[in-house]
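Every protein chain of the complex appears in place save one, which is left out.
Naming follows writing order (A, B and C), and every chain is counted from residue 1.
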Amino acid sequence: MITISKLTYSFGRQLALKDVNFCMKQGEFVFLCGPSGAGKTTFMRILHGALPVQRGKVDVAGYDLNTLPEGRKHLLRRDVSVVFQDFKILTNQTVFANVALPLKVRGIARHIIEKRVRAVLRSLHLDQKALSLCEELSGGEQQRVAVARAVVVKPKLLLADEPTGNLDHELSMRMMDIFQQFHKFGTSIMIATHNREIMERMAGARVVTLHDGTMHEGCVEPGGDL
Amino acid sequence: MITISKLTYSFGRQLALKDVNFCMKQGEFVFLCGPSGAGKTTFMRILHGALPVQRGKVDVAGYDLNTLPEGRKHLLRRDVSVVFQDFKILTNQTVFANVALPLKVRGIARHIIEKRVRAVLRSLHLDQKALSLCEELSGGEQQRVAVARAVVVKPKLLLADEPTGNLDHELSMRMMDIFQQFHKFGTSIMIATHNREIMERMAGARVVTLHDGTMHEGCVEPGGDL
Amino acid sequence: MNVFFQLLGQGIRDLFRAPWSLCMTIAAITLVSFLGGAFLMLVHNLDLQIGARQGNVQFQVFWDAQVKPEEVRDVWAGLSAMEGVVNVRTFTPDQALGVLAESFQKSVDLEWMKGRSPLPPTALVECELPAEDGKKWAAAMVERLQSLPRVEKVTFNPLQVDLLTSWVGLTRMAFWPVTGFLLVVVALVVGNTIKLALLARREELEILRFVGASRAYIQFPLLVGGAFQGILGAGLALGLLKLLHNGIEEMFNVPPLWMNISFIPPMYSLAIVAILAAVGVLSSLVALRN
Partner (left out) sequence: MNVFFQLLGQGIRDLFRAPWSLCMTIAAITLVSFLGGAFLMLVHNLDLQIGARQGNVQFQVFWDAQVKPEEVRDVWAGLSAMEGVVNVRTFTPDQALGVLAESFQKSVDLEWMKGRSPLPPTALVECELPAEDGKKWAAAMVERLQSLPRVEKVTFNPLQVDLLTSWVGLTRMAFWPVTGFLLVVVALVVGNTIKLALLARREELEILRFVGASRAYIQFPLLVGGAFQGILGAGLALGLLKLLHNGIEEMFNVPPLWMNISFIPPMYSLAIVAILAAVGVLSSLVALRN
């Protein structure tokens, strides 16, 4: 699903990623950890083509990001869904419109959109809010809208950047359930998180840690520290 | 510091706060908990005058919010600092400019601003980023800017809405240290959070829980659940 | 196809999200294309005049100042029947005096001279010059007019045609620079609006890209918006131009011009709309590129 070798990325003189080698098989479930400013978001932004590959080779979901032209990136993004750390939802539109958006741009028929969006909203306890404007939502509700929009298209690869930062324990667990469900049906999932509770829940899962731009492998030890 | 009786707030037909009675003495440290959508942010927005008092009586830092006119709200806000859940920083300006802003609007001399901002940024490990634009920061860095801006004015009351959602364990603890320092020097602090780790750290602290708009009292039990 | 119309509607709806900005733009485009259209109308009418007068020549016939009105009247009636004559205008002594008085703009009162005007009766005879042997024919015509009763003098003046032609040439020369300038202004204005709209929606467009929208899906509504502004502005400008035309249609239909102002032909109108739509689309494209 993802094959990366010797990826290096810098913002001007600020080095964000340094010689990262990373491989992720189809159907894998990976946690991406690391302190604030370690480069997690930068890493994910490269994976879905929001930042260019400056140095190294990156291959995601069968697309070679070194050569993928701007005009074809939407094909990559139809296979790779992202939950952004800052949500990136349309605050002046309804919850329904936001979640329906990725289906709409794929030209999917209206009645199918309706059905799939309703189902996803229900599973995230957002069905009451379907017709609310997103700017009227609480922080946690907005975060769930971002997750709903990412999973509604049943992507091959899901990148979630800190998807539980504004959620209480119960909802965080609920969200992990949903991720696990998608995982069971074959979606590869990478979650960047600081939340130990949700990691502990997935004992044995693969964990990669970014630190000052370099990557280290590991796995969740049941009930313990990383 | 805060005296609230029978506060009720609704967005249209959506009831967000129901008959809330709450009292907070000067120098108290309070955690505000509750599931997503419980009304925590709404409660805090009323406390610094961003939302009007619809029903009930609210008195904050000596200002009667039922009668405080729009033209004098800035006086209230000079005593009450807020860390917003969505940061509300000026993304197109530097970290320094953002943190200096509340001092600048108070007409404080440039050299004093310089000194105080530098000190706060250092304590939050942001000194390297002082001259970066905020839109170039990672999620956790932005959150720390929001906190720095709130504490730099040494407020009488600090309202922090989910101030550690994007921070790793170490930084969260660091931030609690800072809050505790301010607390020692007399600042009253209210933190809305889902993060159990930071609550567990403050064993014995007062905890109020919002649930469906109603408020319940409690306190942090050492090492256990709420 | 469904998506096509959906995006079409989207492009227009998006414009109305900033109605103020839209109004200002439409107003600017309308003003500019109105100016352009008025200029085009001028050129068109000069062309028509040229076309009507091309190859024509005017003979001026002066009668003896002492001739009786009755005597010339019969001759005048016969003038237009002469071979090759296209148009005849005549001035009695009093009419000539009237033109004189008008030229003084009423600051000189010539009323008292009425009935004893010192000016001679005059006629302007416009003839179509035959394609060959024009000069010879004109000389013969002068002779024929000279031989009319009590005519004192005949002159003819092919110069007028040359003057008009050279003026039209000048206008033609100015045409492309002026049109180009106006189009650049329209492009700037439309581009500016689209750019502002893009700025306001930068985040929205980024989100669209991130959820997998193709480039066409994102850009098409913006191009539609540009075209719409161009077309609306051009339409309004044509409406205003028609109003102007109604106002001035008969204005120059007086001595010594006898010009009936024509509206620009439908093809030109269509061209204006098409060009402005194209400029709208192009400037949207440029705004998108940056």
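Convention: a contact is a pair of C-beta atoms (placed from the backbone, for glycine too) under 8 Å apart; a residue touches a chain by one contact, two chains touch by 3 or more.
Just so it is clear, the structure is predicted and the values come from calculations on it, not from any experiment.
> Under the definition given at the start, what are the shown partners of the omitted chain?
Counted over the whole complex, the chain not pictured touches B, C.
> Based on the whole complex, identify which of C:A65, C:M173, C:A216 or C:L270 touches the chain you can't see.
Within the whole complex, the residue contacting the unshown chain is C:A65.
> Of B:A50, B:M173 or B:C219, which one is in contact with the hidden chain?
B:A50
> In the full complex, which of B:R116, B:K129, B:R149 or B:H183 touches the chain missing from this view?
Residue touching the absent chain, from the options given: B:R149.
> Hey, which of C:R150, C:K195 or C:R215 is the one touching the hidden chain?
Checking each option in C:R150, C:K195 or C:R215, the one touching the absent chain turns out to be C:K195.
> To test your reading of the contact rule: which positions on chain C touch the chain that is missing from view?
Where chain C meets the chain not shown: residues 20-21, 24, 28, 58, 60, 62, 65, 96, 99-100, 102-109, 112, 118-120, 122, 124, 153, 155, 157, 160, 163, 189, 192, 195-196, 199-200, 256-257.
> May I ask you to list the residues on chain B that touch the chain which is not drawn?
Per the touch rule, chain B residues meeting the hidden chain are 48, 50, 70-71, 73-75, 77-78, 82, 84, 88-90, 101-102, 105-107, 149, 153.
To be clear about the criterion, only the chains that are shown with their structure count from here on.
> Determine the chain that sits nearest the middle of the structure, using the mean of its CA atoms as its centre.
Smallest offset from the overall C-alpha mean is found for A.
> Approximately how many whole Å separate the CA-defined centres of chain A and chain C?
63
> Which integer distance in Å separates the CA centroid of chain A from that of chain B?
Whole-Å distance between the two chain centres: 29.
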